[in-house]
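In this view, the complex is presented without one of its protein chains, the others remaining in place.
The chains carry the letters A, B, C and D, assigned in the order they are written, with residues numbered from 1 in each.
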Amino acid sequence: MISLYVVLLPVLIALLVLLGRSSAALVRGLAFLGGVGTFALSLFLAGSEGFQGAWLPRMGVNFSLDATGAGPVLVLVAALVMIPTLLVAATRVEQNAAGFVALLLLAQAGLNGIFLSKDLIVFYVFWEATLIPGLLLLGMFGGDKRRQAALKYLVYAVAGSMLMLVSILSLKALSGAASFHITELMIATPSLSAGVQTWLFVGMAIGMVVKLPLWPLHSWLIDLNEQNHPSGAADVLGSLYKVGAFGFFAWALPLLPAGAERVAPYLLALAAVTAVYGALAAISQQHLKRFLAYGSLSHMGIIGVGLFGLHLAGLSGAIYFLAAQMLSTGGLFLVAGMLYHRRRSFMLKDYGGLAKSAPAFAGVSLFLIFAYIGVPGLSNFPGEFMALLGAFQTSPWPAAFATLAVIAAGVYGVNLYQRLFQGPTTVPTSDLSALELYVLVPFIAGVLWLGISPAPQLRQIEQQAALVTIQLERAVDAADEVPTVTLAGLTGGEK
Amino acid sequence: MVQTEYYVALSAVLFALGGIGVLTRRSAIMLFLSIELMLNAANLAIVAYARQWSAAGAQHALDGQAAVFIVLAIAAAEVAVGLGILVAIFRNRVSTDVDELSEVRA
Amino acid sequence: MVAFIILAVLLVTAGVGVVTLRQPVHAALSLVGAILALAAIYVTLEAHFLAAIQVIVYAGAVMVLFLFVIMLLNVGRTRTASLTWLKPAAWITGVLSLAAVVAVVFAVQRPLPEFEVINAALRGGNADAVGESLFTDHLLSFHLVGVLLLVGIVGAVALVQQVAPETRAKRAVAVAEPEDAPELVASAGEAS
Amino acid sequence: MNDLVQLASLAPLLALAGAVINGLFGRNLKGNAPGIIASLAVAAGFVLSLIAFFGVRAGGAVRVNFGDFLVAGDFKIGLGFHFDQLSVLMMLIITGVGLLIHIYSIGYMHGDDGISRYFAQLNLFVAAMLVLVMADSFPLMFVGWEGVGVCSFLLIGFWYRDLANASAGRKAFIVNRVGDFGFLLAMFLTYKAFGTLDIQAVNAAAPSLAYGAAILTGIGLLYLLAAAGKSAQLPLHTWLPDAMAGPTPVSALIHAATMVTAGVYLIARTGGIFANAPGAAATVVWVAVLTALMAAIVAIGQTDIKKILAWSTISQVGFMVAAVGAGAYWAGIFHVLTHAFFKALLFLGAGSVIHALGGEQDVRKMGGLGRKMRVTGTTSLIATLAIAGVPFLSGYFSKDAILGALLTSMPLGNYGGQILFVLLMLTAGITAFYMFRWYYLVFAGEPRSKAEFERAHESPAVMTVPLSILAVGSVVIGYVGLPAFLAPNAIQEWLAPVMAHVDFEHLSTSAEWLLLIGSVVVAAAGLGLGYWVYALGSGALAKRLGNTPLASASRGAFGFDRLYRSLFTEPGEGLAEGVASLDRDVVDRGMTGLTGVVPLLGRLIVLLQSGYVRAYAFAMVLGVLALAVAAALIGVFA
Partner (left out) sequence: MTFPPVLNIDWSALAPALALLVTAVVTLFFGLFHKDSRHVAVTALLGVVTAFFFALARFLEPSEQVASFGLRYYGDNLALAFTFVILLGTALAILVSYDQLKRQDLDRPEYYPLMLLSALGAVVMAASGDLVTLVLGLEIMSLPVYVLSAWRTSDRQSQEAGMKYFLLGAFGSAMLIYGMALLYGAGGTFVFEGLAQSLAAGEVTVLATLGGALVLVGLGFKASLAPFHQWAPDVYTGAPTPVVTFMSVVIKVGAFAALLRVVSTVFPLLAPWLPTALAIIVAATLVIGNLSALMQTGVKRILAYSAVAHAGYLGLALLAPDHGGVAAAEFYLTAYALMNVGAFAVLSLMTDANDRGDHLDRFAGLGRRRPWLAATLSIFLLSLGGIPPLAGFDGKILVFQAALDAGWYWLAVLGIITSVVALVYYFRIIAYMYFRESEYEPPAIRSTATNVAIVVALLGTLLLGFFPGLWHNLLDVGQTLIAGF
């Protein structure tokens, strides 16, 4: 039942926040309560009993949440990230902080749903519903070009996910599965011919690639991050809501293994390109948030490489990286917000030499930057390493190409630090305030936790990653059998 | 006796004429008249088929003739409402040109 | 056969008249002609009651209503040209559609029943026969026709009647009744 | 004993603890407290290393496992340390030399407002370096590997307010990342080849693959790339001279004694691979020898007191890498050991000078300082002689071992072993030459800058004591590796159980003697030439020599920086710019343009909504027509 509560609690708190919008103190208290409460629940999530309820039973849809596999890990990390993010939102947003906090909480509920749902339609429900809070955060609290950015975000995300919906629905229609539950689907879908699976996979992939995101469907991300509220809190949500990889991992790959095998090489190439492309683009960015957005894009490329290598270690690593980047990227976005709070600018040229007057700030930032670029011992490394290693085992050249991003990451990582904190001091800046310190402590703790002790989480992720490899093997076995549904079934109406 | 198909073909001619009238005339009244023509064409077809369906018994045959009676009533009701609208509009516009009713577009 | 051809020619001519005659009154009268021709055709189709109804209701009531309105509204010819392309296009599509429909109609050619069979079934299409169908098979429809006519009446009345206040308003402006004037002027202004 | 060895696992943790204390609470620590805390942490580490050393000596290698690090099905990386002869030796060097440098730093950094930050980073470095050498698996080694890189970055840019320092750190980090790229790929390939990343398992499994198998060569070359990055070998050496921007003790510890030798350690550690991949091993040697020669030549033309030493380090590390490449792992590690002493000493001496002169680093403004700085001068002289290869000092033995190995390595024989030997011998001579120049210009002769000379003073005891200890070490440490034909070679025997086996030709005793004498001659020639040029020629000759093309190449460090700037940095920046503008102008616009089709279509469709009733009716008629025609065509005529 905890898996249901982690979805419901943020919604409940969000509603309370909206009702108590007039009192800033109440909003702050509720925000804190919501963050900590959800985190506390997430701690007991792994291994807890799932939840089952009828939803659209005659269509084979059941509201089914379950805390097995990678989901609880992602929920937990997201919950950890949300505590400071909610605090920032409640304190740094001048106008309508209650709305901001409520939207964040709603998005968190949606994310938890995405990570925990075991019914494909329910998964889609959360997937799509979570878009709206993000859009509203961007549109209501964003910068000058927020409307264009929101439109772009909307079009990309919705175009992708709608095609995904067709695939989802066709999946059941074609395979004759009894319901949309993952188990039923996994039993039924391998009977589909490889051709059909390929088409269905492509449909799902479009939706997930947009939200991964991979080149060239990533433009929304850059604008989103650039235009979001300067506190960075909404950008944190953006880094949590990169759920495309999870979609592939939990659904597309295990359900459509034969299709995955055909399409994965192309996606792998795209991912490898994305990894290097993002890192290169990051190097020459002048705008801090765009910088982080491109860097993050590069990470997503590496995650993609891990996924589409279709190797157990790569799959596990990719999801681990997904969890880890929430911390590093999220933390850096909040750091960006704190910088903006001091100088009212995101342009790197307006900074320099801050380490003198703000040593603690510099130290924490550097720590997060190192985590961000995948320095071993910190959060991003295990995932990045395993993702690349896994992919290398099956497809060495793309993986090796993607590894080039490591060099570029070194370049942009130290460039960033240098341009912000080193060099001659321009204007003295206040060091971290107590609040800011509290905000960043969870990130530091999380980065260390994920960096030093990845094995327990990896074991949880592995349970689910194994499903993918099992299904892939089944697909290879099934390749010899006569396909029951052919591509011809896709071309015409019922005759 | 003339074959049913010729009657129906005649009704089709009438129907087509009605349709052409709707498209080519500009006065609302003329459109009404054209539509009446179309309804009558339908009636003609039904009556012709009613005779054809005598083969299947009285129920089937008379089914059609009764329907024609009802279509007549429908036509009458339509005319009543249509003319009502027309009169109401005419009070304001002093024109029955339907092409003038094109302010709402795109 | 001969009767059919004559009536068909009459009917089509009248129909073309409805569509092409410039004067609305002429067109309306042409429609009356078509209706009468139809009534005659109904007779050839053993639908005597319907033929009578056709003449009484259509030619008698409906067409008179039309003529009234035409006279009332003094519909003249329109001035500006618009949608000029539509006339040829309409004829072309009309004729094409007609051809398609006729082709379909003639694709299903069934032998006509014997006259005895027709007569036995239709009983000449007299009021008795049609009434029997109306009050059994079409009982519901018959009642619904009543509702429909109610709708027609209420609708027409509602629209035509409601103009009255404004007409009154105009008159009111003319005689300048002080207490009602401003509001009514306003609404009159909107109306114009 | 086993348990005691395991205790050494605490060493990196203690150093880390020191780093955390200094990092978090440094601002509250007064005076020398940060330095003392840091030194204590390292001292404890040294003691633990000693325990481990004796433990291993008594009971052989020990493995400790603390559980899993990375897991995914068959892929399992443990979190464990491996204490064997090689790693404990490295631990001793790291903690021992590290301790001295920590103590020295207390004096050197006295009064700097970032002192707690300094010691935190220095301790962190020690921790990372210990992890590097103690790790039992490649990924864990990589943790330390990157960790030391990070600390190096931090410490080079320690005085970050000068952007040049910061940029030097940045450069070091980025170049090292190129090496890391190699390390990562090497690990991926290793896993592909062996299905494990456990170092011992890999070494054990390597011979089971075909000798000289392509995949082994590939792995070897990738590890070479990694080593080249960390150990500043061609072509990734350019960062090290710039790294001198950091405080001098840092240069001594990181960029002379320990971190730069990590590449040597890596190759020695993966000896199983290199021993079975002769092509890769030969490449290693070639790279190393060319690096050594090139760096030695460059060192002649430098004027910065630390840069000369930096180039010297590159050159000396080249010796070490050449040794391990040739399969003489013990010789490489031996040179690591001796080099740790004399090079650390040289740097600390240089630091002492810089400290005395208040920051002056140009050797052309020095001279005669030996008179005012007795301890520094003397100890530096010892170090100079040691590195130059003067007999009976440590450098002499280790260098000789390397030269011998190059000559006798069997696998290398097919890849031009003799040429390599000659080149390295030549390098040894040049080494003596430039080191003499260094010493002479700084400590001997007449002071060239009165003002600087006046300012000079001997450093405090906290600095000179470590100098003295190191000087002693520089003299005596060489005796652990006397040539085998003279005495038992302690270090070779010590390392033998853990090193991969490579065949060497056996040299006759006379040949061994010839070799020994030859290197003496070469060293003497170098020193003599130096004396002739700098002490006797009183500058004129030096000036004349300075006009040769080789000399200008030397001063310009063979133009690598310029080449890389035009080959990588600028095109790289251009590429980054290009990608950014591609993204902005092509991808983004393109996608937007694609979606722009929709409103365009919408505009056309909206045109149909003309407002005319008759047009709408016509649309309906068209629909009917289509249906009727379909009915007729499909139903009647088809």
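A few notes on this one:
Note that a contact is a pair of C-beta atoms (placed from the backbone, for glycine too) under 8 Å apart; a residue touches a chain by one contact, two chains touch by 3 or more.
Computed from a predicted structure; not experimentally measured.
Considering the complete complex, the chain that is not shown touches A, B, C, D.
Per the touch definition above, the residue from D:Ala58, D:Ala461 or D:Ile605 contacting the chain not shown is D:Ile605. Screening D:Ala41, D:Ala120, D:Met366 or D:Ala628 for touch with the missing chain picks out D:Ala628. Touch with the hidden chain on the side of chain C covers residues 101, 104-105, 107-108, 136-141, 144-145, 147-148, 150-152, 154-159, 162-163, 166, 187, 190-191. Counting the whole complex, the residues of chain A in touch with the unshown chain are 54-59, 121, 124-126, 128-129, 131-132, 135-136, 139-140, 142, 146-147, 150-151, 154-155, 158-159, 162-163, 165-166, 169-170, 172-174, 489-495.
The omitted chain makes contact with chain D at the following residues, 598-599, 601-603, 605-606, 608-609, 611, 613, 615-617, 619-620, 622-624, 626-628, 630-631, 634-636.
Heads up, the rule we're going with is that only the chains that are shown with their structure count from here on.
Taking the definition of touch as given, a chain qualifies here only if it contacts chain A and chain B alike; those chains are D.
Chain geometry summary: the mean Cα position of chain B and that of chain D are 95 Å apart.
Note on chain placement: the centre of chain B and the centre of chain C lie 6 Å apart, centres being C-alpha means.
Listed for chain B are residues 19, 23-24, 26, 99, each touching two or more other chains.
Among the residues of chain A, none is in touch with two or more other chains.
Taken as a contact graph, with one node per protein chain and an edge wherever two chains touch, the assembly fits none of the named shapes, being neither a line, a ring, a star nor a complete graph. If you check the complex, the residues on chain D that touch chain B are 606-607, 609-614, 617-618, 621, 624.
Chain D makes touch with chain C in their complex at residues 612, 614-615, 618, 621-622, 624-625, 628-629, 631-633, 635-637. The touching residues of chain D, when paired with chain A in their complex, are 23, 67-75, 79, 117, 139, 142-143, 145-147, 150, 153-154, 157, 160-163, 166-167, 169-170, 173-174, 176-178, 180-181, 184-185, 187-189, 191-192, 572-573, 575-577, 579-580, 583, 587-588, 590-592, 595.
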